[in-house]
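Here it is: the structure, laid out below.
Certain chains of the assembly are absent from this excerpt, and the rest are unmoved.
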């Protein structure tokens, strides 16, 4: 994505982005049923770096496997580029953890932009307090070895029923997380900024008592005119 | 409902109302698995005005459909009477939004008493801050067009596995939402006020160390006497 795109994406909502994608025929880019551990954080924006889990076979997932420095879970945490978002395919299974506070702290220190799993985190109260956005389904105290084996770094995955390719642009806000295909990120971000200006105008008019009919969408010409005037005043 | 009934219903809990309905053989009036976006609001009370969604067929749910002022979703928002609660049948599907902050703000400005869906809202952090109670299953950023087509205004529906007829009295608190059949609202409200007085008395006694046996329910005559005395002191 272009340098400006990242900035733009910090100012728009996941809901607005979903609508921009819907207009392009993409209906399944919202990661279903994940939420922020700390809903008060600013937007998470970054390119997807992925980790895939498969079901754990017991003999391959003893506590000793972490002695291997090349273990994919640990390697993913050290390899995820600063500014990227680590997206974890946990097959929607939150019965065991996808990661815990030590790994998420390491991601934070390394400058990673955020972390998402369609499973759950352990140490979730601690992760909520770290200065890195994190999204999951629900807390999961059992170690990942209990059910998940990290098997692939940075391949295409599913997360919360959404398709995620490495390099797709991931945006999270207080509501959830959306996956923007890499080639659409710049145009979708620009369009979302425009949409947000209009929605802010509409919200202001609605709060002032105006009906949504003819305003949202602006099928009354007068509302289009009023919006243009509002933009000038607002400098947007 | 009678004018007093609305006032009474702001002072009792959904749990107490469920028990009053249970005594009348009504076991399925609690809307399952919805919660308030802002649990700190006062009780929501109003007569049901409904909106029903069916699964969206793609060709009938392009972004342009909102240009039609008669679109049922938009019309429902403008038609829902002040003081009523808009109850939305989203077939329990929270993968796409039932509505967003602009529509909910319009409901608020119009004096609507609250809004409930067994799906999810988009712009949920903004809706949580509006001065109107809203209940849903979980946040859902994708536009309603993605999966839901608004098809009927103010007919009988299901919401969270509960039957809802237009005019039924809807009450929500920090725990959830209950549907009181219209013809029972007055008597159930009155009974719930009585039950609440007794439960407050019991809670006070329990906090003071009394056993629940013989007290809750008051099978010991002494507890009935004590309750009557307490009521006089409390003026309830």
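Per-chain numbering from 1; labels A and B assigned in written order.
Here is the rule we use: contacts are C-beta pairs under 8 Å (C-beta built on N, C-alpha and C of every residue); 3 or more make two chains touch, one makes a residue touch a chain.
Remember, it's a predicted structure, so these values are computed and weren't measured experimentally.
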Every chain here is the same sequence and 2 are shown, so how many copies does the full assembly contain in this file? 6
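Heads up, the rule we're going with is that only the chains that are shown with their structure count from here on.
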If chain A and chain B share one sequence, what is the angle of the rotation that overlays their CA atoms, in steps of 5 degrees? 120
Taking each chain's centre as its mean C-alpha position, how far apart are chain A and chain B in Å? 31
Which of the residues in chain B end up touching chain A in this complex? 63, 66-67, 69, 74, 77-78, 94-95, 97, 100-103, 105-106, 109, 122-125, 138-143, 145-146
Contact residues on chain A for chain B in the complex? 13-15, 17-19, 22-23, 27, 30, 32-33, 35, 39, 173-176, 178, 199, 202-203, 206-207, 209, 211-214, 216-217, 219
